[in-house]
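Mind having a look at this structure? Questions to follow.
And then chain A:
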Amino acid sequence: MQKISRFDIINRLKDLLADGNVDRVLGWKKGEFRYDVTPHVFTSAQELEADFVWGDFCGANFSKYLIKETAKSDKKVAVLLKPCDTYSFNQLLTEHRFDREKVYAVGVACDGMADIFKIKKITGDGISDIKENGEDLDVYTIYDEKPVKIKKTDVLSERCLSCKSKKHAAYDELLGGDGDVLDSNRFDEVAKIEAMTEEERYAFWQGELSRCIRCNACRDVCPACTCEKCVFDNPNSGMENKSPANEFEEKLFHIIRAFHVAGRCTDCGECSRVCPQRIPLHLLNRKFIKDINAFYGEYQAGEVVGSRAPLVDFDKEDVEPKNAVGKEDK
Partner candidate 1 sequence: MKSKNELLRENIIRTSGADVKKCMKCGKCSGTCPSYDEMEYHPHQFVYMVETGDIEPLLNSESLYKCLTCFACVDRCPRGVQPAKVVEAVRLAAIRQQGKNRLTPDGVEKYLDDEIPQQAIVSAFRKYTK
Partner candidate 2 sequence: MQQRIGVFVCHCGTNIAATVDVSAVAAALGREPGVVFARDYQYMCSQAGQDMIKDAIKEYKLTGIVVCSCSPRMHEATFRKTAAAAGINPYMVEIANIREQCSWIHKDKDEGTEKAIILGRAAIAKVCLNVPLTAGEIPVTKRALVIGGGIAGIQTALDIADAGFEVDIVEKKPTIGGKMAQLDKTFPTLDCAACILTPKMVDAGQNEKIHIYSYSEVVSVGGFVGNFTVQIKKKARYVDETKCTGCGLCTEKCPVKNVPNEFNLGMDTRHAVYIPFAQAVPKVATIDPNYCLMLKNGKCGLCSKLCGAGAINYKQEDEIIENKYGAIVAATGYNPISMDKFDEFAYSQSKDVITSLEFERLMNAAGPTGGVLLRPSDNEHPKTIVFVQCVGSRCSADAGKGKEYCSKICCMYTAKHAMLTREKYPDTDVYVFYIDVRTPGKNFDEFYRRAAEQYGVHYIKGMVGKVSPEGKKLKVRGSDLIADKQLHIDADLVVLAAAIEPDKTARPLATMLTASMDTNDFFTEAHPKLRPVESPTAGVFLSGCCQGPKDIPETVAQAGAAASKVIGLLCHDKLTANPCVAHSDEWMCNGCSSCENVCPYHAITYVEKEFRMPDRTTKIRRVASVNPAVCQGCGACTVACPSGAMDLFGFSGKQISAEVDAICR
Partner candidate 3 sequence: MKFLYYPGCTLKNKAKDLDIYARESALKLGFELIEVDEFQCCGGVFTTANDEIATKLASVRALKAAKAAGVPLVTVCSACHNVIKQTNYAMKNDAEFADKVNRYINDGDDYHGEAEVYHYLEVLRDIIGFDKIKEKCNGALKGKKIGAYYGCLLLRPSSVMGFDDPENPRIIEDMIKAAGAAPVIYGERNECCGGYAALEEPALVKKRCGIIDESAKAAGAEALVTACPLCRYNLVKNGANVPVLYFTELLHKALSEEI
């Protein structure tokens, strides 16, 4: 159960629209199923009442939508941001991607989001509805009339299990109060892979990346991937490719994508959330974050607007590549 209710959020958003502060709201809209939530721009109180949802499946990070949304009108847009979303929000501001003046940021407290794949693993795919019931989820399926009772903590998404912060890095107002930066264990998985032998690492990633279908969902959702034209879509870049015709291309795509967002990735985890093939893509980005922290000092992208990303910075005493690589090797 989220700390703040849908009711409180809608009331506040209605006030904002009524005051004329903003003329639209970027929020979560219910989809075909309860767990199938999509981003939407709401322009009226009625629309909000009808379609706005808030709950354990509102994982989508709206920061990236602000680029297009703010360009549309001179009026302010209100946006709902969970703590992890605010880092992306700041990072985009650092990169001058939208006009802060045109945004009214409403921070909402987040208790972690559920992973529908984990639920489906327990219940099977035929889910008809899910109701939040205190700390539990009542999952109704087509197989049975009685709901399956699942503890929410058992189906929390991976990124929420290793949540780095419940504190909002940016907001105009907060709903549901603020939390703290957490001491997360988010690099444990990376360390586990690092501890493997070279052959094991190769086999591991071969297994993961070869499943890629090049749907580009990871790129399209990524709040750091906001290029006007992606190098992979650009025939002049020398890297254009569109299909997983060869295993090299999967690697090329994911290495280059991770490299392009290195130092800019806030570790929001959207890439892995949307991947239809369940490839743990965040482990590539986290490897870069872990290395950056180890080589060049702790850095959290999006923590502060205007901070200098590690890859456009240097220190005269930086570690040499030959001393940096594979230090963790046995």
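Inclusion criterion for the candidates: all candidates are chains of the complex that A comes from, given by their letters.
Here is the rule we use: a residue touches a chain if its C-beta (ideal position, glycine included) is under 8 Å from a C-beta of that chain, and two chains touch if they have at least 3 such contacts; residues count from 1.
Owing to the predicted nature of the structure, the values given are computational and were not obtained by experimental measurement.
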item: Chain touching chain A (counting every copy) in this complex, out of 1, 2 or 3; value: 2
item: Touch list for chain A against partner candidate 2, complex; value: 71, 94-97, 226-231, 234, 236-239, 260-261, 264, 308-309, 311-313
